[in-house]
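Dropping the structure in here first, questions after.
Incomplete set of chains, arranged as in the complex.
In this document, chain identifiers A and B correspond to the written order of the chains, with residue numbering beginning at 1 in each.
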Amino acid sequence: MPDRYDQVRYELALASRMLANEGVLDAFGHVSLRHPGDPSKFLLSRSRSPQLVEAADILEYTLDAEPVRPTTHRLFAERVIHGCIYAARPDVAAVCHHHAAAVLPFCVAGVPIVPVFHLGAAVGAAMPFWDQQDEFGDTNLLVAKPEEGRSLARALAPHPAVLMRHHGATVVGGDLRELVSRSIFMCQNATYQLQAHMLGKVVPLSAGETRLAGSLNALPTVVGRTWEYWTYRLAEAGRLPPLARAKSRSAPGRSRARGKTGRKQRRS
Amino acid sequence: MPDRYDQVRYELALASRMLANEGVLDAFGHVSLRHPGDPSKFLLSRSRSPQLVEAADILEYTLDAEPVRPTTHRLFAERVIHGCIYAARPDVAAVCHHHAAAVLPFCVAGVPIVPVFHLGAAVGAAMPFWDQQDEFGDTNLLVAKPEEGRSLARALAPHPAVLMRHHGATVVGGDLRELVSRSIFMCQNATYQLQAHMLGKVVPLSAGETRLAGSLNALPTVVGRTWEYWTYRLAEAGRLPPLARAKSRSAPGRSRARGKTGRKQRRS
């Protein structure tokens, strides 16, 4: 990938770590981006926990989820999720697959997530539920085969997210920032929905409210504020992605700050 | 704003960060203060997450929520909440609008928050519930128009707080410290009420207890203790607001400590 994509790969690593820092991703889960210069390719990390992903870990894949260049790195078993969704949904530029703790109880109970507060409208009115068992019988529940990925993409259809029985969720966005905010708001929505259920009654937004509030997370005042805030929190935790090697070579004084754990790292 | 208000703006930034640090505010929410020298104005940050607000971000507004001086900054879409409440409630000197996780389940389920422990009495006996849908039909749920702000202020009436259906809450105080403690105790109260509900029975304070315990948070031993504690926790997290520029210029040794994330910052 040419140097002009360095910034794109940094942004993807940033989004990956941001989603980990906000509790959407943990040891597992992954975020991808459609290649900005070639819609028939996408960018995704080698197999690595999302909190640890760096720009240098990010590889190019074709839409059938094969690496564009030969690599010796281990790859995610479930990268077909990304390829099949990019193939089926030309409007999608970013995909996140996760096992967020806030969402898993719904995946276990088979209860749909519905929008229950204004920012939660970003998940849409009717989130589909996909059960791998229905089409493939007993599996290890990984979405590793092309036909499994295609089945998931069919279930997603034109929706912003799909729940995966006994497994997690997959969320899509028109760009990386929409994807990040939608993934975070979906987890908050799930938490509030569970607790409202315990209080006795879950009243979702009306169809009209869902439609009108569904684009709140694209407002410049909202995007500007959340991106600054989530970046601040990532920096505060010492978890920003390291800068690219070329740059750090010209700033050797920074090298001590990028230790294994990154706790002292600061963005210049 | 003349220099004599520097301390006031610092206190407002401090309150904003304190409420973020204690879990009342997150990427969203805002705190305002009636102008101490002119009751027809109020002070509120430009559009920014409350954890990041500095004294320099705080602007003056008229009660119709227009900035007193022209500005190129982005402003909060919901600043009418503050203006309309200051106009309707001469006794109110400070306002906080938030989406606290502790309160949202009640906003979804439509269940009233009632005082369930002595410090929770600060929220009053009968908290009103406002549903934007009732008067305005389908909206994006933001309180952005003057008539929406006035409707919310009417629902608040003489109460210390109002719940907002599918959205959050707005809390008021006679001064900034009362506002902060009331907002924090209201979240604790909501958490205990939800869990008591799960145990089987929510027994609120009696009317007499609510009245007598309602002013506990104004006792000097209570205000002194909580303000020291919440400030300590903010300092411990490295999240105190930066000191004003004039002062930091005369203390250049401090400049390294006020990096982007503020983790090493200490109040002198």
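As a convention for this text, contacts are C-beta pairs under 8 Å (C-beta built on N, C-alpha and C of every residue); 3 or more make two chains touch, one makes a residue touch a chain.
Because the structure is predicted, anything quoted here is derived from the model rather than measured.
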With 2 copies placed here, how many are in the full complex? 4
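Just so we're on the same page, only the chains that are shown with their structure count from here on.
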Taking each chain's centre as the mean position of its Cα atoms, how many Å separate subunit A from subunit B? 32
With touch defined as at the start, can you tell me which subunit B residues reach subunit A in the complex? 26-28, 47-49, 51-52, 74-77, 99, 101, 104-111, 133, 137-142, 166-168, 194, 197-198, 238, 259-263
Interfacial residue positions of subunit A with respect to subunit B in the complex: 116-119, 188, 191-193, 195-196, 198-203, 205-209, 211-213, 215-216, 219-221, 224-226, 228-230, 232, 235-236, 238, 266-267
